[in-house]
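Every protein chain except one is present and positioned as in the full complex.
Labels for the chains are A and B, by order of writing; each one numbers its residues from 1.
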Amino acid sequence: MSVGVAELATRSRVHYLNESYGVKSWLLTTDHKRIAVLYMVSITFMFLVGACAAALMRIQLLDPAGAIVQPETYNKLFSIHGIIMVWFFLIPSIPAVLGNFLIPMMIGARDVAFPKLNLLSWYIYIIGALFVLYVVIYGGVDTGWTFYTPYSSTYSNSHVFAAAAGVFIVGFSSILTGLNFIVTIHKMRAPGMTWFRLPLFIWSLYATSIILVLATPVLAITLCLMAMERFLHMGIFNPAIGGDPLLFQHLFWFYSHPAVYIMVLPGMGVINELIAAFSRRRIYGYAFVAFSSFAIAFIGFLVWGHHMFVSGQSVYAGMVFSGLSFLVAIPSGIKVFNWTATLYKGSNSYDAPMLYALGFIGLFTMGGLTGIFLASLSIDVHLHDTYFVIAHFHYIMVGGSVMAYMGGLHFWWPKITGRLYPDKWARFAAFTIFIGFNLTFFPQYVLGYLGMLRRYAVYPAQFQALNVLSTAGASILGVGYFIPLVYLIWSMRYGRVAGPNPWRAKGLEWETPSPPPRENFEETPIVTEEAYAYPTRPRPARV
Amino acid sequence: MASAKVVPVRTYVLTFIALLVLLGLTTGLAYLHMGVANTVLALAIAVIKMLLVVLFFMHAFYDKGLTRVAMVLGLLWLTILIVLSSADVFTRNWTPVPHDWGPDISLQQKTK
Partner (left out) sequence: MSESAVTQAGRPVLEQHFADLPAQEEARKLGMWIFLITEILFFGGLFATYTIYRELYLPGFIQGSHLLEVKWGAINTAVLIVSSLTMALAIRSAQVGKRKSAIIGLLGITAILGVVFLCIKFILEWRTDYLHHLVPGINFDYAGPHASHVQLFFLFYFFMTGLHALHVMIGIGVVLALSYLTWRGRFSPHYYSPLEVTGLYWHFVDIVWIFLFPLLYLIGGR
């Protein structure tokens, strides 16, 4: 491999990755870009741990009588899978990695509002992760990621406190990140960057940050209450003294339902950027898409009781929550329609990020529609706690959020690392992931409809064929995720050097070198054009 | 911030006196038996005290709208939490419950 002029220029140019060397320069950095990279590495590691748990679960379910583990162990597997994937992978993924890296750049700022707080957020994440890894090593927790009382507070013999402590701690990482983003977006936009010139990614992350700030503290106090009940036997949820276990569920889901919007809204934000760039067009209905993020954030706080339809909650409340849950589909639908309209007759190219974006639109729509089924009180009575629910949320979390994360990672990889990844492998991996994903989770819709219950280590024999299919799909999905892991790491050293704007996309982040310098911009940019100001092409006349 | 408004000492002292007066009022009212009005009045006084602290000690009266939006948002969300949770707890016996679901599905029945 000969060293080209461009590569020499990169090597000699100072940017955020090479402006200082050494472990201390990374562990004590306040550069939002380096912190984003720190998060990227950390969440990838946690993803692998959570994925191992999932792999073991799928292997277990090959055999109706259970293939490899005892039910007690299986309970620990699904618990740790949920805890890690929700709090240590999905929630931080797009905000803490892509958000941290891109928000200052997209608004024309030199850093976030509170860079040291940003670093502290990462350290808090790591401490929370250490608690959870302790739980993994020392015997697990078996309450499910939902920690329902009285099992978690009274009867479980597993490491509930350590797991709850880990989640409590990492919650503060989220809160501080959200706080940082809100202040940054309000106070640090470059001259001329008015609200309606912001990329839609920023709108989505702003709405996400509001949810982070309003919902996460309630989770924190809920876990405290549960821990108090467990340790000091101070039973706020103990029926013996008049307590109500359902109140734990109300408090828990008041956070955890908005939490799923924390997980999906940033993904939607990424999709905006991908669709705009790869159809070379302004997103259709910009204002609608911008406000729909806030509508999702707001309505998302009003629907939590749909997780409790069969828990003993009042039927009246169930009806209220059911009706409100239908409402939240509307802003999501607005987004999907606007993306479709943007794609229609756009100058579309199908690089890997675009494939992930298209995958997102299709899979998120399927997941979202099945959410409507579950929002319907009468249907949910039959589908609650079955594999239908599992398929529903994996379609949104994995088919949606993870695909958006992968798409975003591929789209901004040249900016983050200054390197291009091999194009064909990327597209191949995207297809593999899509196929593997559908093979894994579509059978689960059927299984749930047929009555297979979730969180069981064994199941009736008639469900075996679909379970085997699902496990086969999971192995393909695993391969699909493994491939980018390899070529992305490979590209950091051997990939082609990227220019400032390999996709010829619009956006302030593309007007800096790749990788960017420490201060992002030599001079504060002055913004004069709208977001996604792609030249409009004259349409050919059609009959 | 050199350009920030300097609040006169008088404003702070008047706010302080008002807070102490309201404290005396709320404590005194607690010794009267007025049923639910006790709670309503106590909360109303607490809200007024909160507003005094927020507006004057915390400068929200002089600050831009964003801080006021922030406080209102927080309180609104707390209200959502309380109202919708209560919507469950206090309506459990609004719809008939089958006998074989067990006794006392509504907590309110338990207090008898």
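We adopt the following convention: a contact is a pair of C-beta atoms (placed from the backbone, for glycine too) under 8 Å apart; a residue touches a chain by one contact, two chains touch by 3 or more.
Everything numeric here is computed off the predicted structure, so don't read it as measured data.
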{"item": "Displayed chains contacted by the hidden chain, counting the whole assembly", "value": "A, B"}
{"item": "Touch criterion as defined above, residue of A:Ile221, A:Val310 or A:Ile330 at the omitted chain", "value": "A:Ile221"}
{"item": "Touch with the omitted chain, as defined above, among A:Gly82, A:Gly99, A:Pro199 or A:Gly243", "value": "A:Gly243"}
{"item": "Chain not shown, touching residues in chain B", "value": "1-4, 6-7, 9, 12-13, 15-16, 19-20, 23, 26-27, 29-34, 38-39, 42-43, 45-46, 49-50, 53-54, 56-58, 63, 66-67, 70-71, 73-75, 77-78, 81-82, 85-86, 89-90, 107-108, 111"}
{"item": "For chain A, the residues touching the chain missing from this view", "value": "104, 109-115, 117, 175, 179-180, 182-183, 186-188, 213-218, 220-222, 225, 228, 232-236, 240-244, 247, 251, 254, 519, 524"}
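One rule holds for everything that comes next: only the chains that are shown with their structure count from here on.
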{"item": "Gap in Å, rounded to a whole number, between the CA centres of chain B and chain A", "value": "35"}
{"item": "Touch list for chain B against partner chain A, complex", "value": "66, 73-74, 77, 80-81, 84-85, 87-89, 91-95, 105, 107, 110-111"}
{"item": "Residue ranges of chain A touching chain B (in the complex, touch as defined)", "value": "186, 210, 214, 218, 242, 244, 246-247, 250-251, 254, 301-302, 304-305, 308, 312-317, 320-321"}
